[in-house]
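A single protein chain has been omitted from the complex, and every remaining protein chain is retained in its original position.
Order of writing sets the chain letters: A and B. Residues in each chain are counted from 1.
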């Protein structure tokens, strides 16, 4: 099994690694969790659990529930420990006293945890942290930057739900200018042949030029449209995202009628029978309540997959 | 031993269950803690501790020290783990981003913790959460609603301090309109024959009609009075509660002279020699400093009992 150093951005992962290493291991983890097993399978001697003796430190400078909990739960399930965990590090850590991220990471890694989870408010901070860290870092979201474990989870979900990622038509909607999950997913799915992407958003919430340049360079067909209904009959995977209120997305709240870029019964009615609806969650009204009952709603299954991907990532980083 | 699903509200527990299951187990837990033992008694093999391998997740949307710490300490004492714990979940969890409690619980329970502790700001949220959870939920306080583990602790304390709960005259004082501990205690003590209750509070802080209707239905004699001194010579158990500043109770601060509904030397002087003073703690000036020295002050012993009740509850839910 390939040893993983840091998890920083979607571009770092090859399709081969995802298909041959990460996804099979995540699937194995799912099986273990569902059968209440342990990993590795010998369960008679406590010390032998996969990550026994390993220590995680997590700094969340912005709120999260799914990402933080899935990583911490994964760590404990594999026998490791969450030693220090701050879910509002921006207020309580040394950063609040004005320390740079470099200095914080230098000090923290000197205490020799085995992995550092980092959610930061600004793009590029995880990469900067990794430069100064003697310990593996998992980027759990860096401002408007990326969210690579989410992107891994998203592709794993598409694979499970649709059988394969190749050839899928992705429809990605929402506040694409500010949402990092949309960015990370676009980067990662571009590695699969036959993928095409429709970005649906208001003009002022268009996806960044770095993503578009990347897609062009890798010859991934994409389009930018205004109305989800236009593409509803053709899409295979509808990836809905939240308005990023905490990043200045408030101006979008009154943009257009709901069916322009939200998921509701009207859009569902236009969609293929085997399409799926995804969302990194939590969602607000960009998903109408009636969607929950539709079998095509895959977002709660997607959320659960975060646990299995976290277990697989941690296992590959720490073994 | 009867398996417990959720701990949601006082009404769910029968007197028989409290007397024959919960209290004896809590007493056993107290013995174990005081003799520094482990449960079950075989201590030679680490994996065999009662809750070994069990994982707790706790969401406190409002501050607590006693409840959160007693539950987390209980979990660890029994060999289980607190995997994720937020003590200000209202700011840092997905709820802060606008997610409904149902969705949060659906996502959290998909990560397969073994028990979820939930303190929520609004009445009824714990019940709603339990509907959507695949995992046992302990309601650690839901707004003005209930606080069932506190009520269990309160009755356990009365039992220990007074020998029995039957026939006791309870004097419950404070901000009864907003305090959930008073409500939960009234509901639970009503299951014991011979209990009567004097509710002491200003007019505008009277206990809710749901409680009074319940007491009438179950033929529990009660009265509502203004001045604690009136009932001081007769009461067996004085249950003092705090003004709920965080729930709009501020208007009560200047109400009447202290002896109207607070505990001080003047009231102590009127009380029976074997009466006890209880309080869910923390207390403010509704208990005067001199009361601490009186042997009838049972509130620190009551606080300690939270640990034993938490251990018993967790054991019954998770075994």
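Going forward, contacts are C-beta pairs under 8 Å (C-beta built on N, C-alpha and C of every residue); 3 or more make two chains touch, one makes a residue touch a chain.
Computed from a predicted structure; not experimentally measured.
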*Can you work out which residue in B:15, B:28 or B:88 touches the chain that's missing from view?*
B:88
*Which of A:57, A:151, A:215 or A:276 touches the chain that is not shown?*
A:57
*Have a look at A:27, A:83 or A:225 and name the one touching the chain we're not showing.*
A:83
*Listed residues A:5, A:34, A:112 or A:319, member touching the removed chain*: A:112
*Looking at B:10, B:70 or B:198, which makes contact with the chain not pictured?*
B:70
*In the complete complex, which positions of subunit B touch the hidden chain?*
33, 46, 60, 63-66, 68-70, 72-73, 76-77, 82, 85, 87-88, 242, 245-246, 281-284, 300, 303-304, 306-307
*asked:* Touching the absent chain: which residues on subunit A qualify?
replied: 46-47, 55, 57, 81, 83-84, 86, 88, 91-94, 96-99, 103-104, 106-108, 110-113
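Throughout what follows, only the chains that are shown with their structure count from here on.
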_Roughly how far is subunit A from subunit B, centre to centre by C-alpha average, rounded to an integer in Å?_
39
